[in-house]
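Here it is: the structure, laid out below.
Apart from one protein chain that is not included, each protein chain of the complex appears where it belongs.
Order of writing sets the labels: A and B. Residues in every chain begin at 1.
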Amino acid sequence: MIVCITARAAGTDAPVEERFGRAPYFVFVNTETGASESVQNPLVDAAGGVGPRAVQMLSEHGATAVITGQVGGNAGKALEAGGIKAYAYRGSGSVADALAGYTAGTLTPLALS
Amino acid sequence: MIRLAVVSGKGGTGKTMVAAALADVSGVPQVLADCDVDAANLSLLLDPRRVSTEEFRGLAAARIDLARCRDCGICADRCRFGAIVRRDDAWTVEALHCEGCGVCTYVCPMGAVSMEPRLCGEIYVSATALGDLAHARLFPGSGNSGLLVNEVKKRALARSAGKDLLLADGPPGIGCPLIATVGGMDAVLVVTEPGVSALHDLERLVTVCRRFEVRIVVAINRFDLAEDICRRIEDYCDREGITVAGKIPFDPAVVGAVRSGRPVTRTESPAAGALRALRDNLFSELGLP
Partner (left out) sequence: MKIAIASGKGGTGKSTVAANLAYVLSRSRDVVLVDCDVEEPNLHLFFPAAAVDVPVTTPVPAIDPARCTFCGECGKFCRFGALSVLKDSVLVFPELCHSCGGCVLVCPQGAVREVPRTVGRVACSRPLPRLTLVSGVLNEGEVQAPAVIRAAKMLGEGHPLAVYDAAPGIACPVIETLEGSDACVLVTESTPFGLHDLSLAAEVVEKLGIPAGVVINRSDGEDAPTVAFCREHDLPVLMTIPFSREIAAVQNRGGLICRDLPGWEERFAGLVRKVSP
């Protein structure tokens, strides 16, 4: 499956970004193969309505789970509708650290609405 | 840290005056924000020293490259906001009306229209004797006031380490800038006054604030100008389970203080006394020392 982690830079060593819609990068990791793809977020400076558009990006990349710090109301609704599960990571570690937490089952689900 | 916004519903009830007074007598480490980006007045009472100025770019506006334009007028035909007009025998975009939707860019057969970020205002950070102040100026006719409010809040939060209180002077009304102000706050203090308009607007504001998980507390300013309507406000709050944390009398010392550019709590006056009592009641409600 494909998991998305919001990040401050590209790559799995990048620090995790707490915000969802305006995260500088989305890092998509294939949990079966371990391959990762970092996508720069075009919505960082967008005026508004960022949440729903960010969720569409996740859906386009086939993500079925996202790890981030917090999501707004509209993003939450879109994630729920898209069946994408959200998990909270608010530590100061890297994308790889967050992913390790997810795999170990230690991350708590994020309240979406 | 407690995040408190001072709001009003109807304009002119004394929000800014109360916010400045609370900041003056709070007695806790704090950071301040003026979220009334349309008409930012809090700084007039705090003697600020500007530390930084940043440009604020909101939604992009369309621009027509006349070198490519074939004058077909399809863009003007499709624009629903009347933003593309004829001027000097050519099609041009009236930025004041441009909603930034991008339809003209999409329909132009010559690719002559592009969307460009537009300067909508400025974001400031200033130092004051009562704490750092994040504030802003929105240029006339700009939309995106909600976005600018969020930028102001971000700058305030960036300076909130070690503070017990984030105090925001909010905008009037119940639209975008108010919603942007109230989102993420722990509590709102609604400053109202005894008038039928103010009571009506108080009810609408409470409805909007209830959509957020915020504590709602009320203060009645100039309460003695119409004691019967003041009672109606208190009855309404009682029915709705909303605490009235203070009642401030009409007091010429308030205008005097505003004219001298300082919070009224620097004077010895009935209003100052009532504002100190408001501070005590409010902080005790919020769990602040």
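Going forward, a contact is a pair of C-beta atoms (placed from the backbone, for glycine too) under 8 Å apart; a residue touches a chain by one contact, two chains touch by 3 or more.
Since the structure is predicted, the reported quantities are computational estimates derived from the model, not experimental observations.
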Which is it among B:Asp38, B:Asp132 or B:Asp251 that touches the chain not included here?
B:Asp38
Residue of B:Pro48, B:Gly100 or B:Gly246 touching the missing chain in the full complex:
B:Gly100
Chain A positions in touch with the non-displayed chain are 46-53, 55-56, 59-60, 62, 74, 77-78, 81-84
Note that chain B touches the absent chain at residues 8-13, 16, 38-39, 41, 44, 59-60, 78, 80-81, 96, 99-103, 106-107, 138, 140-143, 145, 171-177, 179, 193-197, 200-201, 204, 207-208, 211, 225-226, 229, 250, 252, 255, 258-259, 261
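To be clear about the criterion, only the chains that are shown with their structure count from here on.
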Counting only Cα atoms for the centres, state how far chain A is from chain B in Å.
31
So in the complex, which bits of chain B are touching chain A?
57-60, 100, 117, 144, 146-147
Which residues, counting only chain A, touch chain B once they are in their complex?
45, 47-48
